[in-house]
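Heads up, this is only part of the complex; the chains shown haven't been moved.
Residue numbering begins at 1 within each chain, and the chains themselves are lettered A and B in the order written.
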Amino acid sequence: MGWEAPETFLFDPEPDIRATALELYWQTHELGIISPHGHVPPGLLANPQAQFSHPTELLIRHDHYVFRLLYSQGIALESLGVGVPEGEYDPLEAWDIFCQHFYLFDGTPTGLWLRLELTRLFGVSEKPSARNARAIYEQIQAALDTPAFTPRALFKKFKVEVLATTDAPEDDLSPHLRAQRDGYRVIPTFRPDGLLQVLRPDWKERLARLEAVTNRSIERYRDLLEALQERRQAFKKAGATATDHSAAQVRIEPLPEAEVERLFALALKGEINPEEAERLEAHALFDQARLSAEEDGLVMQLHLGVTRNHNRALYARLGGDMGADIPHAVDWTRGLQPLLNAFGDPSQGKPLEMILFTLDESTYTRELAPLAGHYPGVRLGAPWWYFDSVLGIERYLDAVSETATLHNTAGFNDDTRAFASIPARHEVWRRVVANWLSRKVHRGILELEEAHRLMRLSAHDLAAQAYRLKPTPQPS
Amino acid sequence: MGWEAPETFLFDPEPDIRATALELYWQTHELGIISPHGHVPPGLLANPQAQFSHPTELLIRHDHYVFRLLYSQGIALESLGVGVPEGEYDPLEAWDIFCQHFYLFDGTPTGLWLRLELTRLFGVSEKPSARNARAIYEQIQAALDTPAFTPRALFKKFKVEVLATTDAPEDDLSPHLRAQRDGYRVIPTFRPDGLLQVLRPDWKERLARLEAVTNRSIERYRDLLEALQERRQAFKKAGATATDHSAAQVRIEPLPEAEVERLFALALKGEINPEEAERLEAHALFDQARLSAEEDGLVMQLHLGVTRNHNRALYARLGGDMGADIPHAVDWTRGLQPLLNAFGDPSQGKPLEMILFTLDESTYTRELAPLAGHYPGVRLGAPWWYFDSVLGIERYLDAVSETATLHNTAGFNDDTRAFASIPARHEVWRRVVANWLSRKVHRGILELEEAHRLMRLSAHDLAAQAYRLKPTPQPS
């Protein structure tokens, strides 16, 4: 028997649970994919001729899920082509290293995604190893060279209904518009972190690009806010329905205007300290929330509580996104209170719509499920990053379902840079949800028809609702 | 097949586990209910003629478990009759909204309790929905209008052995005494929060009521302490065996006397700040603990770690208990150390008996189970509020059983305002415990007879021991 993923993949062995899980999963088979948050480069879909160059580029170089674990076992990132330009590493050698160490992914979410992707998409029938590395490389390469494996062809094959990318305010949105013009619904997401975190090394550079794209001079915080306001409108016109924000802390609260301008002036002079920069960011996030609540209705995603680039030597050498972002404890209850008091109760107008993502699982039952189970505008985002795994998803469902209920969640998003892994990630989510619902059916906690309703919501409809995505016809 | 709760409700489907769970659960069938902590209004049992007026009053208006989730999905609380006087809302319309949205409770603890309550107590055989809302309303109303559904009749039907209410020191205890006189063991619990939290808007009013009920003038902290001491004695005479305390922080430590009086004087003048108020509260809690340990032996319940009334706009509009109390992280290990050092070791006399309740599940294995597995006077309270659910109970049992053991817990309490839901809540607890014990039997971790012993303890005896409740004959 070959390496494969059987029909009952990820289901409990207990026969009744397995049968119902399969029935629930089966109903999602014809549903398209809603991908409302991720990091696929929009250029891939803008150009009808775009192709993936080779297996190492497709599966290793840009996927920190993959290379992080290899690094942890002593493998140099550079040998995998990570952080070095094309041409300065050997893709075949990198691939060999990856296959020799493929056993490291046994039982991990990355291992499961790769198994699904390699078997389903490329027809690989053996687990990668030192022995078969080259044969698998050639098999994938042969596929990539055909028109059936262009990003656009895969977009249709995967039944993607909508794909949201993540974009800086200063980014060009023409790739999205070109894709849309040809019938591929690729929409941007407004992610202004790089402009709100004034201690980032590239802050000034980004500011200059924003000045160029808005044809404005940004000398005060107020100028920045207006420029962002303008770009939010441009994003919305390009189809955006959401913003996204990542910050180290949960602290979102306004400052007096004079104080904001004072801090911004310090930032421009390069004289702001970390504590001041954090307060300025907290104010700026509050302003972005206000724009969502009072002006443009963009759904606000918050991804909070991470120490970015924890490994400073590696960051200095190879830059960010090296798998060295490490979560830390946060306080959602008190950190969000000013924001929720300003925009969270319907008596103050339509409440701000927010989707909250955490990497601190202990906050689900302590803080996030109670918040989402109370405030009308609050939804819980999918388990994310280190947690989009079989057990991560199960713990998430366990933690949020009783207090917040699935109705106050935002369904699933794949959050990936790895375009070709999108169906695998949704399949793992759907299978784990199906199995989890089936367990409830067989304990008498859910009726079968209730489980069917919740299955469809989790697989598709909740994401559409949460991100205010109206259904569109698929490209044909 | 109708809507129901079968014999094997909440048990695992694995046949051996299910059979043993049923056997264990069955043994509790004849046991009465010990309800040592809750919020039923004592007046319900004081008056032989008391009745529940209508289904909306019974099931919706006063149950924040129910209306919280409806609010989270955008339903106005006022439309459910919450926070508005009888006569200013339409009970039938509120009921219709509730039934239309009943699917929101699928898989939640509230949904399970309602299923048990509606099917077992009222004979409802269909899940509520828009279609059958009025029919169900009428069916319940008809029952409520009969003598079999008075609170006193239900007290007997439910086999309640003892029901503890929660009462302020300034409250009148005659309802308890009237109920007791007629053979219904309804006892008060001493809950002085409103007098110890000097920044509450109604603090002065409560103080005045305490002055009236004790016929004392309270000008210093020492006067307050003496008045509370007197009321503790009155509570004890009325059958109380416990006190209850809720505070935002775990910080219980004494101050020098002069400092206490200085802070109290500031509080009286309305000039105390939050940090000072918190220190004064920490001292006052220490004094209450001292009275328990050295004077009256009342068991001290601590419910700590909540941001009350998180949604300030809602609080301003409708008051407290609106489902907007959100837990936050606390530090039991260091917060309780002064108290445990003063009263926790038997070498200092009989140790203070305490029951600790948390809403931060991460503290169970990190702090609370180690504390309860060491200090003789410390017991862990039942999973509470957001956690008296199938999974909440299972996580609790998993978290406390290995380090603290069930022997250092306080069994179950239903903590409810909803009198008619009491048997449902105890049934869910007992079924989940039975299933959990059965799993252990079939892994060889427990012998069957050990599981039987632990079943009876959890269902009944531990609560009686923890709250020092001597058995009494039931009313007949």
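One rule holds for everything that comes next: contacts are C-beta pairs under 8 Å (C-beta built on N, C-alpha and C of every residue); 3 or more make two chains touch, one makes a residue touch a chain.
Quantities reported herein were computed from a predicted structural model and do not represent experimental measurements.
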- So we've got 2 copies placed here, but how many does the whole thing have in this file? 3
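By our rule, only the chains that are shown with their structure count from here on.
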- What angle, rounded to the nearest 5°, describes the rotation that places the Cα atoms of chain A on chain B? 120
- So, what's the distance in Å between the C-alpha centres of chain B and chain A? 40
- Okay, in this complex, where on chain B does chain A touch? 5-6, 8-14, 68-69, 71-74, 76, 103-109, 112, 127, 307, 310-314, 317, 323-329, 359-362, 386-387, 389-392, 395
- Parts of chain A lying in touch with chain B, wherever the complex brings them together: 14, 16-17, 329, 331, 333-334, 337, 340-341, 344-348, 362, 365-367, 369-376, 378, 398, 401-405, 407-408, 440, 442-447, 450, 453-454
